[in-house]
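With one protein chain held back, the other chains of the complex are shown just where they sit.
== chain A ==
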Amino acid sequence: MTFTAPDIAWGALSPVLIVLAAGVLGVLVEAFVPDRVRRPVQLVLTFGALVGSIIAVAALWSGVRSSGGRDVLEGSLLVDGPTLVLQGALGVLTLLALLVVADRTATGEDAFAPSAASVPGSEYEDLARRKGITQTEVYPLLLLATGGMMILPATGDLLTLFVALEVLSLPLYLLTGMARRRRLLSQEAALKYFLLGAFASALLIFGVALLYGYAGSLRYSDIAAAVATPSALDPLLLVGAVLLLVGLLFKVGAVPFHAWTPDVYQGAPTPITGFMAACTKIAAFGALLRVYYTVFPSLQWDLDVVLWTVAIATMVLGTVVALVQTDVKRLLAYSSIAHAGFVLTGVIALDDAGISAVLFYLLAYGVATIGAFGIVWLVRERSVSAASDDDESDEALRASVLGEATHLSQWAGLGRTSPVLAGAFALFLLSFAGIPLTAGFIGKFAVFSAAVEGGAWPLALVGVLSSAAAAFFYVRIIVLMYFTSPAHESAPDAPGAVEAGAPTAGADVALTTDDGAGAVATLVAAPAPTTTTTVVPSEGLAAVAIGVCALVTVVLGVFPTPVLDLISDVARFLP
C-alpha cells in the first residue's frame, strides 16, 4: 500500500498556521530568550501573529467570495465565507483581548500569578511575587487557544472537530487557573472547568463514534448524504447527533450545560474571562452553525425539540438568575448565558439570514464583552490601611491596590469618580441590553428577524421578553454607577472581615500575607471592610482596547451596513 501525500493548500490555511506557528515559537521563546526581554518579545510575536492572521484572512477574502470557498487537507478543513468571517472576527477580538491581557496597569502587575505552580499562601509564592517574576507563558497559551478556535468553525470532519475543541480547551483550562489574586477561587474554577469540559468532550467523542457507526464516515458531506437517505439506524443517528450538539452547547454555555460558566468566569483572571467569553463562544457557535446547517438540516424536525428547549431554557434561566447576582463577573457570566440563548434563536432559524445574523451578533457581543471585562479588570479594591488615598505615586498604588472590586456595591458612584470609564461600561451594558443605536440592538434585531422569518416566532417572543427582564439588571448597574453615592466603607459586619497580617484558616475568608504590602493574596471575592474602590490607570494598552470596543459598539450600532454587507456577501456554507 502506498501513501500518497495529500495536496495541501498552504495559502488557505495561513490564518490558522500563522497563529499556531507563533504559539509554538512562543514556547521556544520561553526556553531560550533571557528573562528581561521575554515579555516584549512575546508581545511582539503575539501581536504580529494576530495581525498577520488578520491580513491572511483579508488576502483570502476575495477569492473565497467569488469561488464560494474550497476544502483543504482532503476535506478536513473547509475554507469558506463563514470560516473567514469567524477567523477574522477571532483575530480582531483576540487582538483586543491581548491588549487587556498584556496591560499591567499602573501597579505594574499583570493578572497572572508569578508562579502558578506555587501553593497559594505559601512562602514560595511570596518569594516569587517579591522577585517580581512575571509569567509570559500566557501569550503562547493564548495563541494556541486562538489557533484551536480558528480551526473549530472550519472543520470538515468530526475528528478534526474534536481535536480543534481540545486544542482550544486545554490552554483555557490552564489560563483559568493562573489568577494572581484569589488563587484558590481561580484554581477551583480551573478544576471545575477541566472536569466538566472533559466530560463534555467525552460525550462529544461518543457522539462522533455513533455517527461514524451510522454513516461509515467522519466527513460532514458523507454524513449529510447518509442522513438524507432513510435507514434502519435512525436511533444511532439521533443519539449521535444529540451528543455531538451537547458537546458544542457545553462550550457556548447553554442551559443545561452552563453550570461551569459562572464559576469559571468568576475565578479566571479577568482579562482571560473577557477573551474566553467572547472568543470561545464565537468558535463554538461557528461550529454549531456549520454542523446544524450542513450536516443535520434534514434532521431539523427531530432536533428542533432539543434545540428549542435548550434555547428557551437558556434565555429564561440566564436572565432570571442574573437578576439576583451581586458579583459583577458572575452577573456578566449569566448574561453571557442569556446571550447564548439569543444566538441560538438565530441558529435555529435555519435560513440564510440566520447565518449572517448569528455572525454579526457574535461580533457585537464579543466586542462589548471584551470591553466590559477590560473595565472590570481596572476597577480595584484598595486597602485603606496600607496607603492614604492622596498618595498617587506608583509605589503607593503597588502597595495598596488589591484585586478587582467585583462586588456590585463597590461599583456605587463610579459614574462620578471615573466618568469616562463608567460611561464606556454603561455603553457596553446598553449594547448587551439591546438598546437601539448600539451594536447589540442590530445583532438582536438580526437574530430575532431571522427567527421570525424561519417560523420560530415563539422563540423570538421569549427572546424579547427576556431582553426586557435582562434590561433590569443591566440598568441596575447603571443606577449604581450614576445615581448612587459611593459607599466609602462597607458595613463592619460584612463577611470576610480580617485584620491584615492575621491569616485565618479556611478557604472562604480573606487570606493575607504581611511584609507591609497589605492584603495581597486575598483569596475570596467578599469585599473586605477595610477597602475602598479605586480605578487603577491603565498602562495604555487596556485603555486602547476599551476605547476601540466602545467605538466599534457605537459605529456598528449606527452604521452597521458595511459590516453587514461584508458578512452577508460570503455567508454561505460549503455543502
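Going forward, a contact is a pair of C-beta atoms (placed from the backbone, for glycine too) under 8 Å apart; a residue touches a chain by one contact, two chains touch by 3 or more; residues count from 1.
The rule is simple: contacts and distances are computed from a predicted model.
Looking at the choices "ABC-2 type transport system permease protein", "ABC transporter ATP-binding protein", "NADH-quinone oxidoreductase subunit M" or "Lysophospholipase L1", the name in the UniProt record of the chain not drawn here is "NADH-quinone oxidoreductase subunit M". The chain not shown here is touched by just one of A:A405, A:I435 or A:L574, and that residue is A:I435.
Residue in contact with the omitted chain (choice from A:A460, A:V536, A:V552 or A:L574): A:A460.
Contact with the omitted chain, checked across A:F47, A:W61, A:F199 or A:Y482, is made by A:Y482.
Annotation for chain A: contacts to the undisplayed chain at residues 356, 430, 433, 435-437, 441-442, 445-446, 448-449, 452-453, 457, 460-461, 464-465, 467-468, 471-472, 475-476, 479, 482-484, 559-561, 564-565, 568.
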